[in-house]
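In this view, the complex is presented without one of its protein chains, the others remaining in place.
By letter and in written order, the chains are A and B; residue numbering begins at 1 in each of them.
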Amino acid sequence: MAGFVFPNEGVVEWDLLIVIYPYITGLVAGAFIVSSLYHVFGLTSLRPVARFSLLTALSFLIVTPMPLVIHLGRPERGLEMFLTPNLNSAMSAFGYIWFFYLLIVLGEVWLVFRPDIVRYAMATEGTRKTIYSILALGVDDISEESLAIDKKLIKILAFIGVPAAILLHGYVGFIFGAVKANPWWSTPLMPIIFLMSATVSGIALLLVLYVITTKIRHASLDHDCLRSLSLWLAGFLAINVVLEGLEVFSMLYESEESWEIISQLITQKIGLSYFGIQFISGALLPLLVLGGVEIIKPEAQQKTYATFLAATLVLIGVFAMRWNVVIGGQLMSKSLRGFISYTPPLFGLNGLLTASVLLTLPFLILTLITYLLPPWQPDIKQETVPRRRLR
Amino acid sequence: MRHLSRASLLVIALLLFIFVGLRVIPVPAALVNFGFHQRNSEENRQLWASLPMQFASSSVCVNCHQNQYDMWQKGNHRTVNCENCHGPAREHLATGVPPVVSHTTRELCGTCHARLISRPSNFTQVNIAEMGGQGECVTCHDPHEPRAGMPPQVPHNLEGRTDCKLCHGPHEPWLTPPPELPHTLEGRTDCLSCHGPPEIRGATLPHPPHSLEGRTDCLLCHNVGGIRPLPEDHTGRKSTTCLNCHRSE
Partner (left out) sequence: MRKKISRRDFVRIGTQSVVGGIVLYTIPALFADFTTATANSSSYDWEKHYWGFVCDNEKCIGCGRCVVACKLENKVPWEPEYNRTWVERYVITEEGETFVDSPNAGRDGFKTEQPHPNVLKSFFVPKLCNQCDNPPCVTVCPVGATYMTEDGVILIDQEHCIGCGYCLQACPYGARFFLPDKRVVDKCNWCYHRISKGILPACVEACPVKARVFGDLWDPESPVAKTLAAKRVYVLKPDLGTEPKVYYIGFEKGVH
């Protein structure tokens, strides 16, 4: 504790769990937008990851509410957010938006994978057959006619899904941006910044996962797809950096009463994670690497490594950004005269252990879903390349 | 398309369960609290309003402690309520256990009267470590009226006045006499050892904001009902005494 803080401000109330909440939400939104780039905007180069990105979005979406509920003082009353919402609250909509979005993603996943599900249901025996039959809702209709309707519906859902994804995450930014009591949060740019960093983190996550899963499957990388991902990543990242810089620059330029404490915050309290991780290693360095790869055009192997490294740095950088917003904003006293400090505990409900479990959970779910519904094989209809063997 | 109708039925069933089913199926009240937000606000307001009070007020204490109350009411501590030092009355009223002043009195008195630069300068402050030796404050000061039994304080500023006897001589006749000394001066040389130090307020009282030239009768303007009337606690003051405290500059 340094300077003066109000006596009630001794602890950071929104701790590590609230840092990973927007992080996970952002990954959902970003992954979904990648799948929509293919399904809605017809970016065929992203076809190899289109189905996988949908499953990624679903896996992370399932975990999204968990850090929030665990963090509540009274988790057993968490359902009240659904049942007795105060519609003026920026937070009360979360349950509804999340639920709406879950329905969209679930629907889209189901429709996209239905032909596979039906085929598995017919081809397998025993428990697996039961599972797939339940997933197919007991209907084995994969006639041309029904698939054509499915396709139309997929397009509609993906179309609704894009604004829903934007809403889901822009809204998370609004939760922070609408807190006028906190000068570090209170800016109308916040939803846009959250949205851009969400997209960035989602693309980076898919890039990383695509490279890793291809390695695990001993399959060959689709370099067109990788390049497309890295270009989109670089593009969104550039916009993101500009916006994040603009936010602080306008604070500096307007130089309001709160600027003095904010400048202390970003230079002293969160200097390393703000300039070091969020900006330099999380944004500028990846931009340089991604740009360099485009200009120098190294051989495939090195290109893959470089892109993979850049995407990993971006993922870390976006996490640092979430930390800097959520924790950084609470380190400053509302008296604008001092700081508290925060180190996450290792154990306990709000500790590092819980956080790492929550961050691992989506990957476990993703593994399970990709085991049940392998996303890698191309659609039967558009089969142009020979089917890859699954293990 | 059977698969679509089944899927929509599933979704509708889910929605119905969440928004209707949960209301109909009995769920432990502690788990979920149904209704629109603020539905229970009236009930909750009554709950807050019904909480028990811990502090009564001095007007309750007087019912039993008339003597202390009377003394306290006339004294300089009349703005300090009984329970401020004695603690909340609730338990005392319920059980009759005598209230205890928990701190040592020097510490307790010091919370208000220890000299601090942040305190308003017209508030009585002393060097709490040295004032009257090391004993308890209450050996000299009755907490209910701290000035009881103490010699009166000098009622005016001492600036520029060095010899008290110049005005307060025991026998000299005066046109508008300052109070005569009520006791002999034999063996007493330093008046201020008993009658001071004067309150610090003298230095901070408002100075006349205008020139005094040609104005001899303050009460012409500053009388009750005048342009700038005297404060309420100034009753009985005369034009001739004003400048004792309110000095030019």
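Criterion: a residue touches a chain if its C-beta (ideal position, glycine included) is under 8 Å from a C-beta of that chain, and two chains touch if they have at least 3 such contacts.
Every value quoted in this text rests on a predicted model; they were computed, and no experiment measured them.
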Absent-chain contact - pick from B:Gln54, B:Gln73, B:Asn127 or B:Thr240: B:Gln54
Candidates A:Leu106, A:Ile149, A:Ala238 or A:Leu284 - the one touching the absent chain: A:Ile149
Contact footprint on chain A, counting only the chain that is left out: 4-11, 13-14, 68, 71-74, 77-78, 80-81, 84-86, 88-92, 94, 149, 175, 178-182, 330, 333-337
Contacts of chain B with the absent chain, listed as residue ranges: 1-2, 4-5, 8-9, 12, 15-16, 19-20, 23, 33-46, 48-55, 57, 77, 79-81, 83-84, 87-88, 110-112, 114, 116-120, 123
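The rule is simple: only the chains that are shown with their structure count from here on.
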Chain A and chain B: spacing of chain centres that average the CA atoms, whole Å: 58
For the chain B and chain A complex, residues of the former touching the latter: 1-4, 6-7, 10-11, 18, 22, 30-39
Contacting residues of chain A [partner chain B, same complex]: 76-77, 79-80, 82-86, 103, 107, 110, 114, 136-139, 141, 146, 149, 153
